[in-house]
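Shown here: the complex without one of its protein chains, the others still in place.
In this document, chain identifiers A and B correspond to the written order of the chains, with residue numbering beginning at 1 in each.
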Amino acid sequence: MISPSRALALIFCASLLAGCDNNPNPPPFREKRADGSPWLVRFSGLSEDPREFDPQKMYDQMSRRILEPVYDTLLEYHPMKTDPYEVRPGMLEEIPKKEVSAEGKISYLCRIKPAARFHDDECFPGGKGRPVLAKDVHFAFQRMCDPKVESPFLSNFVEYIPGLQEAHDAAEKSGKFDYDAQKLTSIELLDERTFRLHLSKPYPQILYWLAMHCTTPVAREAVEYYDGKEHDGVTRPDFRKFKAVGTGPFRIAEYVPRQRVRLVRVEGYATTTFPTDGFPPAKAEWLQQFAGKPLPLVDEVNFSIIRENIPIFILTRQGYLDGMGVNKDAFGAMITPGRELAPKWRARGLHLEKDVEPATFWISYNMDDPLVGKNRKLRQALSAAYDAQTYSDIFYNSVAPVAEQLVPPGIAGYSQTYRNPYGFNLEKAKQLIAEAGYPNGIDPKTGRPLEITLDMVAVGSEDRQRAEFEQRCFEKLGVKMKISENTFARLLQKQDTGDFQLSSGSGWGADYPDPENFFFLFYSKNMPPAGKNISRYNNPEFDRLFEQMATMENGPERLEIVNKINAILAEDCPNILNFHKAFYSVVQPWAPRTQDNAMLEGGVRFATVDPALRAEKQKDWNRKPLWPLAILGGLVAIGAVSAVRINRRRNA
Amino acid sequence: MLSYVLRRLLYAVPIVLGVIAITFLLFNVLQTPQAAATLVLGPKASQQARAEWIKNRGLDKPKSEQFVKHVKNMATFNFGTSWKSGRELNEVFRTGVGPSLMITIPGFLAGLIGGVGLALYQVFVRNSLLDRSITLWAVALMSVPTVVYIIFLQAIGALMLNYFPASGFDWRGLETLKFVALPIIIMAVVNLGSDVRLYRTIFMEEITQDYVRTALAKGLSSGHVLGVHVFKNGLIALITLTVGSLPALITGSLLIENFFGIPGLGNVLVLAIGTGDQPVVMASVYLGSLLYIASLILTDICYALADPRIRLS
Partner (left out) sequence: MEALFTHWLTQNLLVLAGFSLIAWMLWSASHHERWRRAWLRFRSDRGGIIALVVVGIYLILGALEVLSFPTKGGGTRTVLDLFVGGVPAEKSYSAPLATRLLSEAKPDPVKATHLLGTDALGKDVFVETLKACKTALIIGGLTAAIYIPLGTLFGILAGYFRRRVDDLIQYVYTTLASIPTILLLVAIILVLGKGLGTMSFALGLTAWVGLCRLIRGETLRQAERPYITAARALGQSHWNIITRHILPNVLHLVVINFVLGFSGIVLAESVLSYLGVGTPVGTPSWGNMIDSGRSELSRDPMVWWNLVSATVALFGLVLSLNLVGDSLRRAFDPKRG
């Protein structure tokens, strides 16, 4: 007879044996390439599932990370030129030039490379991918206008590209977008590969939009073939969800929801190559070996979907991930006070990479609120009471730079020397609040502390700590700051209806590297719910300057206007500036980084790896001590012996 | 027997309807369509995109109409698609059930075996200091929050000892076991305290029965009596008790799945709660309650089978 405890022990040992290999990564698709050289695989983490693989619809970071290597864009960000950000040709032969016709009409002439091809797929005749043509770009813009596609990008174009809104409205009315009849005249097809993009007014930023996935050409065959319906007993996937027929260096080989996404290289891809210029001096020599090489450099990419922070840390430590972003909790373990990699990690051969993302975060005032909206001194006082540096110290290990202006680093108009006149200064804040009519934070009408409500989203314990920190900063002025916790949806609703005083956690990451993309958040024609002017800021002077700078090319003239706008915003204080996003990441010795562009989402196509070094280190980093098993066995033995002894004594 | 089961199933219908009504009420108060649209499409989405999203999902229709449609969908197991990921929910549940069962069932069995083993051991050394200290330990084990168990066991098993993968899951034949081994151990340990105490009470009641005394008097070794007679007789009470706890297993693995990245139902659910993915939460509540009702019926049948005196009427 097997006693239950013995069975348990057996099961335990069996599971221990199975657990001997603690590598969670799947085996690669192949061991060797066709030419016998090693098959290279990269392993990275994704913190969430992608939302969709439809380029015209996709907006979230995770989907972008996956689609970036799968779909080429017309233009693309140069992987190393970041100050200022620069685009280079992707599927287009060259960066299109602005042309002004005799009547003053603006247009861009674009020509697609003959090498650009769709991947082989059963939706094409004979299963062979065909070249990308100008009509595919036209089709992509049509899709953005189709109400059924639910593209979030349309509203960004309607003001500048004529005919899009009309096409959308017509489809809305008839209930169906007619792709054959509803031609868009602003994308004029000249020949198979050439088209002309017409604008209704100057918009230099349009080039950045051509580097985004919403304008990437898609094949009409693919959209029509993958309709998510059943054909001959087989349900086809839905293009609008998780089916990609791409044009890039990788294709999606496998997507298992909540587990992983795997990409494999596309043989014969030749649209883009590794850049030959713009190498940062520190890495230039090493990068030179890749210059002009065909992409991608590796054969397979494995994204594991890991939502919790701790496993990411553990797996990086064990060498099963090729790198990780250093989050707040891992920071102390990995980074020294001198902002360098801690010695024990450096000894393992890891590198530290420091990035600043073009994003700014702030606390919004509601300018329609009868209290804070109408009292500029009060807004200034609260702004001066807010200690953004300590916030960055606590929550970002001092890595995130304090925001002195709305525009983040790396974007035209950002000034390193500019200081916010109402940045942290408690003395000044106390003086300002007295001038605002509330000396020591006391409301003279009631004789009690002035009560202000701060709305925020509280999900995790860290959100709670952030709120508490902000509360503490403001209460140093003597006011009473009430925290109102919301679900994310509820806060957005309050922002839409203007039902708040202060709203924490507002922010904006650049869609494209241009100051216009930030200033439009305070443009009065951009009020919620239709627009994103959460502060409900309305200043005719600001509006005038904004309209002027929005359509200008970068230059000293534009810079002057940007500076004026900055001064207006600083004085009016429609928000309390907090920080710019910055983060550190560590990369394993076998996978040094080949790109530095924060506008790229990973730049997987440029990535490289040294598999031999990885295998060696993984073995070294995953030794399994045996003493805990001995202790466990000892405990069981003691238990058995004492049971026998107790029983013998009782029977005796 | 059959008519009894049928009657119980009929009785379940109004309960299921009640559950659907409650969840519908809760979640339609919870989120206005506008809020849901913003939540799903993100803060950068335009007003126009949101209006389109609402219209395409029929959320602008009257509530009563939506409710009737909802009941119909639930009754036909047509759960629609997740708002967040856009995936078919039937598919989400189908793919999620496997990984969940891979930890819940072995975890449950391991807990059962471990609990019964310890309880029998306690009965074996009953009323000794060892027995009392195990009881105290069991109470202590009950007093530790689940989250703390997971945190510590993950840190020890995955980080410090390198025995188990820290996260992940894959169907890979026997190798699948390595992903679920640590979650199974945690699952077993989490409920060990309360289980041991329960089982000990059952076996102690058994051991005072006459047949045990007779068997011992006949000269059978006490180990044999315990392992065979007491165990067998206690098992009946045990099974009926544990079947009732089956639905709790589903939520029990909720936290574990999240910490270990097991792509099961608990994982789906926690994410859906966090992101306000209404269809997922509503369908999960519905499925969870169906399971609960099924296990109630199962418990009753077990009772009846175990004790012929209870008539199935």
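Convention: a contact is a pair of C-beta atoms (placed from the backbone, for glycine too) under 8 Å apart; a residue touches a chain by one contact, two chains touch by 3 or more.
Bear in mind the structure is a predicted one, so any value in this text is a computation, not a measurement.
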| item | value |
| --- | --- |
| Option touching the unshown chain, where A:23, A:47, A:200 or A:487 are the choices | A:487 |
| Selected residue (touches chain absent from view) among B:26, B:75, B:129 or B:228 | B:26 |
| Residue in contact with the excluded chain [from B:155, B:177 or B:239] | B:155 |
| Residues of subunit A (touch criterion as defined above) contacting the omitted chain | 309-310, 313, 328-334, 336-337, 339, 342, 390, 393-394, 397-398, 447-449, 456, 458-462, 464-465, 467-469, 471-472, 483, 485, 487 |
| Positions on subunit B where the hidden chain makes contact | 14-16, 18-19, 22-23, 26-27, 29-30, 136, 139-140, 142-148, 151, 155, 159, 201, 247, 250-251, 254-255, 269-270, 273-274, 281, 284-285, 288-289, 292-293, 296 |
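What we mean here is this: only the chains that are shown with their structure count from here on.
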| item | value |
| --- | --- |
| Distance between the centres, which are taken as Cα means, of subunit B and subunit A, whole angstrom | 36 |
| Residue ranges of subunit A in contact with subunit B within the complex | 1, 3-5, 7-8, 11-12, 14-16, 18-26, 49, 51-52, 59-60, 147-148, 150-152, 154-155, 240-242, 256-259, 304-308, 310-312, 314-315, 317-318, 320, 459, 487-490, 492-493, 496, 529-532, 622-625, 628, 639, 642-643, 646-647, 651 |
| Subunit A-touching residues of subunit B, taken from the complex the two chains share | 31-32, 34-36, 38-39, 41-50, 52-53, 56, 84-87, 92, 95-96, 106, 110, 113-114, 116-118, 120-121, 124-125, 128, 130, 154-155, 158-159, 161-170, 172, 174-175, 177-179, 181-182, 184-185, 222-223, 227-228, 231, 258-261, 263, 267-268, 271, 274, 276 |
